[in-house]
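A single protein chain has been omitted; all remaining protein chains appear in their positions.
Presenting subunit A:
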Amino acid sequence: MLMLDPNVRNWVMIPITFAMLLIGVLRHLVSKLMRGSSTPKIKTIQAKQLIQRSQYLRAHSGFLNRAAFNQRKEFFCEKEKGAFLQKVDPSLNPQQAMMSDPSMLSDMLTKNLTMIVPQFVTGAWVNFFFSGFVVAKVPFPLTQKFKLMLQRGVDLSSLDVTYISSLSWYFLNLFGMQGLLQLIMGEKTFDDTQVMQQQMSMGAGPAGGLDAPNLFKAEKDQLEMMQHTYRVDKFVELAAK
């Protein structure tokens, strides 16, 4: 059993936890501030609402009779005049928009910046001030494989694996604090695990933005494939049951 100095607890473990909590709150508020300042473009809203209207139509088609439904379907899917088949504004096509619209790029950059920079800075802060401390002992057994990961900065070959360094404590906080932050802020905060997943899949497609052509096409296909049933005439029967 290793004796740890209570001062390590008071001046390393608890401060790290406390700082992480406050930084989490700060990050949330800063990102809210930045998000609030950008106004969405009219074209984007139009496209979004068009899709939503089509979704409502599909969801509530039971209240419309056949003719009314077909009329609405025609509005969306008709071969020449259909709303989904009109030429889409280039700013709504993410590949083209990337070239023509620099605001989107800077948007992405600031978004990433607010997520990654604080994480990076706290990591560096912990690493700089508290490296080499054995901060805590996890109350569950771990295999030897974890030693390299959890005891970074502590080069003691005979030290039990369950003792972890300050950097590992930082990571434990990073993941564990998410739930608490959500409670405090009362809404969804950044999920670091999600951020990491996003970074992994960054190459796959542009993050954010509306991919109108593809969404239109998907929605049109779904609307065309849909089986329409008129439900109102069965309501009397249902109510009688």
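Please note the rule applied: a contact is a pair of C-beta atoms (placed from the backbone, for glycine too) under 8 Å apart; a residue touches a chain by one contact, two chains touch by 3 or more; residues count from 1.
To be clear about the criterion, contacts and distances are computed from a predicted model.
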Among "Mannose-1-phosphate guanyltransferase", "ER membrane protein complex subunit 6", "LALA0S12e03136g1_1" or "Replication factor C subunit 2", UniProt-listed name of the chain not shown: "ER membrane protein complex subunit 6"
Option from A:85, A:113, A:149 or A:180 whose C-beta touches the chain left out: A:180
Touch criterion as defined above, residue of A:60, A:81 or A:217 at the omitted chain: A:60
Touch with the omitted chain, as defined above, among A:41, A:72, A:111 or A:137: A:137
Contact set of subunit A toward the excluded chain (per top definition): 4-6, 8-9, 13, 17, 59-60, 62, 136-141, 172-173, 175-180, 182-183, 231, 238
